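For this depiction, one protein chain was excluded, whereas all remaining protein chains were kept in their positions.
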Amino acid sequence: MKVSIIGATGYAGAELLRILYGHPQAEVVHITSESHTEEPISAIYPHLDGIYDLKLESMKDIVNIGKDSDFVFIGLPHGHAMAVGKALEGLPVRIIDLGADYRFSDTSIYETWYKVPHTHKNAKRVYGLAELCRDKIRNAKIIGNAGCYTTASILALAPLAKEHLIDVNTIIVDAKSGTSGAGRGIKQQTHFPDMYDSFAAYNVAHHRHTPEIEQAVSALSGEKCTLNFTPHLVPMSRGILATCYASLKPGVHADDVDEAYNNLYMNEHFIRLRGRGAYPETKWVRGSNFCDIGWHIDERTGRVIALSAIDNLVKGAAGQAVQNFNIACGFDEKTGLDFAPIYP
Amino acid sequence: MKVSIIGATGYAGAELLRILYGHPQAEVVHITSESHTEEPISAIYPHLDGIYDLKLESMKDIVNIGKDSDFVFIGLPHGHAMAVGKALEGLPVRIIDLGADYRFSDTSIYETWYKVPHTHKNAKRVYGLAELCRDKIRNAKIIGNAGCYTTASILALAPLAKEHLIDVNTIIVDAKSGTSGAGRGIKQQTHFPDMYDSFAAYNVAHHRHTPEIEQAVSALSGEKCTLNFTPHLVPMSRGILATCYASLKPGVHADDVDEAYNNLYMNEHFIRLRGRGAYPETKWVRGSNFCDIGWHIDERTGRVIALSAIDNLVKGAAGQAVQNFNIACGFDEKTGLDFAPIYP
Amino acid sequence: MKVSIIGATGYAGAELLRILYGHPQAEVVHITSESHTEEPISAIYPHLDGIYDLKLESMKDIVNIGKDSDFVFIGLPHGHAMAVGKALEGLPVRIIDLGADYRFSDTSIYETWYKVPHTHKNAKRVYGLAELCRDKIRNAKIIGNAGCYTTASILALAPLAKEHLIDVNTIIVDAKSGTSGAGRGIKQQTHFPDMYDSFAAYNVAHHRHTPEIEQAVSALSGEKCTLNFTPHLVPMSRGILATCYASLKPGVHADDVDEAYNNLYMNEHFIRLRGRGAYPETKWVRGSNFCDIGWHIDERTGRVIALSAIDNLVKGAAGQAVQNFNIACGFDEKTGLDFAPIYP
Partner (left out) sequence: MKVSIIGATGYAGAELLRILYGHPQAEVVHITSESHTEEPISAIYPHLDGIYDLKLESMKDIVNIGKDSDFVFIGLPHGHAMAVGKALEGLPVRIIDLGADYRFSDTSIYETWYKVPHTHKNAKRVYGLAELCRDKIRNAKIIGNAGCYTTASILALAPLAKEHLIDVNTIIVDAKSGTSGAGRGIKQQTHFPDMYDSFAAYNVAHHRHTPEIEQAVSALSGEKCTLNFTPHLVPMSRGILATCYASLKPGVHADDVDEAYNNLYMNEHFIRLRGRGAYPETKWVRGSNFCDIGWHIDERTGRVIALSAIDNLVKGAAGQAVQNFNIACGFDEKTGLDFAPIYP
C-alpha cells in the first residue's frame, strides 16, 4: 500500500515514519510540511538518516498526493484535517486522521470544545479505537484515530462501562503524560529547566479529551456520562498512565470486575491484562503498541480504581493509526507493530 | 535550644540538618545512626562537609541524649519512635517525631494500618500540622509531625471540609511524589534506569496516609470521612502534587469556595493561595516550606478540584518539623525557614 | 539458527531478547539465570510479556544447552564466560561473549586489569568489533564482543589511527554513559535520588576499557599506544558519547581527516558520518545499532576532537552481538537490526 503523511514533522508524524519503516506492506510515498518544504526528513530528524531518503513536500497539491496514495495519514493540528478530508472526498484514497476533527459523531460537541466550526459534518467517518471499533474501521473512508489520553482512559473503563458495573457519573480520570504529549513546538513551560524536576496539572475541567472519553463511555454503557478528566505533565518523554476511579454499582463483586476485563480483552494482543491488584508502569510499554491494565477494588469506599499505561506516541497515536490501517486493509493487526517495548 | 536528631541518616534527617544549620536559635548537639556509629556525618553526606563536624552516635544511650537536649527530633521508621518516647517520658525534653507513631488519636487505627502494636497509647501527643493544630502544639510534649502526602492533601481539603462545602465521602486524592519520598534505602524499583522515564501508582487503596487524611477531614468537618488516596512516584527527586476531588454540596458556589480558602489561610505565611483556576507546580516550592494551593470548580460535574504542591522533604517533613519546633518554643514560625525556593 | 542466552536477566540479555525477537533467522531456545531459575522471563521483565513465553533455566547443564544451540550468547560478569567457553569447546556451537573474557589477544593484559586469572588462554577467539574485524569474525568459534565505551571510542579513533594522522600517545578519551551502563544491580550510587540531577566521573585512570581501546589503536596504527580514558555517568538511561582528543601530526590537514573518515566508513550502514563540525547526540541513535560520528579540528591547538554517539545497549552490546552473529552466519549484517532509532 502506498501511504502518505500530511504533517510529518510533529512527533506523531516522526513516530509514524519510525513504525512504517518496519511495515512490510506499506511504502511511504509522500510526506509534507509547510515550514520545511524541500528539506530531507533527516535534516529535521537525524535519527531517520539512513532510514528514509524522502524530502518534505508542500501539501498544496493534496489532490495529487491523494491520487498517488492508498492511505493518507494526517498529523495536523485540529481544525486542519477537515480541509484535507474534503479535498480527497471523491478519490479512492482512505484517511486516518491523528487529530480530533473526525472523532465525534456529534459535531456540535467538537465545536463546543475545540472552538472551531466543523466544516465536514457529513463525512463518512468512524472512531478509531481499534479494539472497540474494529468492525466499523474495516470499511471506513475516514478514521478519526483516538487521542492519547482517551485511548488509555477508554481502554481502562470500557469493560466496566460495557458490563454496567459502575455508576458512569462517578468517573474521575486522573491522567499523567510524558512531555512529548505536549508536542514539538517550543514553549516556556516545556523548556528543559522549567519542566525537569517539576510536576503540575493543566486544563483542569476543560481538557478536550474529556468529551471524547464521555462519548465512548456513554456509547458503551448506554447511559449519558459526564465525568472529570485531569491531565498532568510528567518530567519524562513518553508514556501515559491513567488512574480511573468509579463507584461500583450495589452488588458488584470483585469477580464481576475481573470477568468483565477478561471477557472484553482476552483475545486482544495489544492489551495486556496485568490483573487485579497490579500496577502497570509506563516503562513496560515504552516504544510499543501495548496497553497494560490493572485494577483494584477498594471495599472501604466501594470504588474500583483502574490503571492503564500506554506509550502516548504509539498506542496513543502512530501505533494505533497503523493498527487501524491494518484493520482497514485486512492485514493481521500486528503487522509492523509486532516488536518488543524498549527497556530500560 | 539544644536539639538532637535520632535517626539522622535518612533523607528527612539530612534535610533537618540542612535547615537547622540556618536556625539562629537551634544548636544540633547529638545525631544518631546505628549503622554509621562513629562516622562523621560528612562521610555519608558530603554536602554537609564544612557545614557540620558532628559524628554519628548510637541511640543506645537515649536517656543521656535526652537529658542533654531541649528537643529531640525522631527520624526513625514507624514503630521505633514509641520506645524513644517512653524512654524520655520523665525528662523535660520535648519530642517531634517525623514518623507515624504519634499521629493518631485513635491508636487502633494506627495498629490496623501499620500492623504493629501501639506501645505508648497514653502518650501526651498532638498532631503536628502547624497551620491547623497550632494551639495544641504550643505546649505539647510529643508532636506527631504530619506525613508528606497528608500535609499536601489536608491543607488542600481543610477549607472545604471545615466550611462543610463538600460531601466528605466523595473525596478522592490522587497524589504524586518525587522519589526521595521513597527513602534512601536502595530497591530495584528506585534503581535509576527503572525509575527514570517511567510512571506508576502504588499501594492503591491501602497506603498508610489514607487514615491520617481521613482523621483530619473528619475532625474538620465533624463527619466521619472515608476516602480514596492513591500515591504515584514521579521520576524527579523532590515535590508532591496532590490532586483532590470532591463533590460540592448543593447550593455551594464558587465564591463560597474562594472565601473558605481565603478565610482559613489569609494570614498563613507558608501557604500561598494561587487562587481559583491556578496550577501549583512543585518547582515553585522546591527546597522551601511553602505549600502552594489552587482550586477549580467544574460546573458540569459539580465537583471541586483542589491542587496543592509542597516539597515533600521540607513542608512534608523537616521544614514542618522546624515550624512545629518554632511554635513549641514560642519563636516566630518563620525562624530558620525564611528562605526562597530553589529554582530552576 | 537456534540461539541461547547464558545470563539473560542483565540489561544486555534483555536487550538481546528484544532484538532477537525481530530477527527472522534466529530462534531463542534457552535462556539462563541462576537466581531466577524456573521463572518466566516476563516475570522479571514485564515488557517481554506477550513477546516471549520462555522460562529461565539454570546454566548447570551448559553442555546440553550447547548441544541444542547453534549460537550461545553470554551475558555474564567478566571471569565467568571462560568456564562456558571451555565447556563448549568440543561442540559445534559458536559463542559470542558480551563480556571481557575473550577480548584480549594478550591475556596478561586481561589479568592485570581484571584481576582474575585467564583460564582459557588458547581459546580460538576474535575481537568482535564488527566494522573493523569483519573478516576474522566470519569463521570464529568465539567472538569477544567489543565493550560499550570501547566501541564508541575505537570507532571514533580508528580512521585517525589507521591513517597515522595523530600521535597516538596524545589520545584522551572523555566518555559519558547513560546509567544502564552500570547494570541492573542496585547500588547507592545509582539509587534514583542519588543519580538524578547529578554528574560525576568514576574510575579515572583505571577503567578496564582503557587497555581494550589501547589494543585496538595500537593494532590500527602499528604503534604502541598508551592513553587516558575517563568515564562519567549521565543521569539518563541509554547512550554513550565519547569525546576523543588527539594531537594531529605535523602537516596533517583537515581534508586528510575528512578523507580518513570517509574512506574507512563510506560503506558502513551502521556508521553515520555527520561530518566535520557536527555534533552527534545520543538521542539520534537511541534504541538503534547506529554509531554517529562528527569531528572537529582546532587549528589553535593542533588537535582533532572526534565525537561519537551510540546506544550502549545496542551498538555497545546486544546490537553489535547480533551484527557479529549475522557476520558469523553469513547473513546480511542488517538482519534483525534494520529499524529506526526511537525519538523522542
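Labels A, B and C are assigned to the chains in the order they are written; within every chain, residues are numbered from 1.
Please note the rule applied: a contact is a pair of C-beta atoms (placed from the backbone, for glycine too) under 8 Å apart; a residue touches a chain by one contact, two chains touch by 3 or more.
These figures come from a predicted structure and were not determined experimentally.
Of the listed residues C:83, C:109 or C:172, the one in contact with the hidden chain in the full complex is C:172. Touching the missing chain, out of C:74, C:307 or C:322, is residue C:307. When the full complex is taken into account, the listed residue touching the unshown chain is C:236, out of C:236, C:293 or C:337. The omitted chain makes contact with chain B at the following residues, 11, 14, 17-18, 21-22, 45-51, 180, 196-197, 237-238, 269, 272, 274, 281, 283-288, 290, 292, 338-344. Although one chain is not displayed, its contacts with chain C can still be listed: residues 169, 172, 174, 176, 178, 193-194, 196-202, 204-205, 226-228, 230, 232, 234-239, 241, 243, 245, 279-283, 286, 296-298, 300-301, 303, 305, 307, 309, 344.
By the touch criterion stated above, the residues of chain A touching the omitted chain are 11, 178-180, 184, 186-188, 190-193, 195-197, 235-237.
In this text, only the chains that are shown with their structure count from here on.
Copies chain A and chain B of the same sequence differ in orientation by 180 degrees, per CA superposition (steps of 5).
Same-residue interface: chain A and chain C share over half of the residue numbers found at their contact.
Inter-chain spacing, taken between the CA centroids of chain B and chain C, is 47 Å. The centroid of the Cα atoms in chain A and the matching centroid in chain C are 36 Å apart. In chain C, the positions touching at least two other chains are 11, 180, 196-197, 237.
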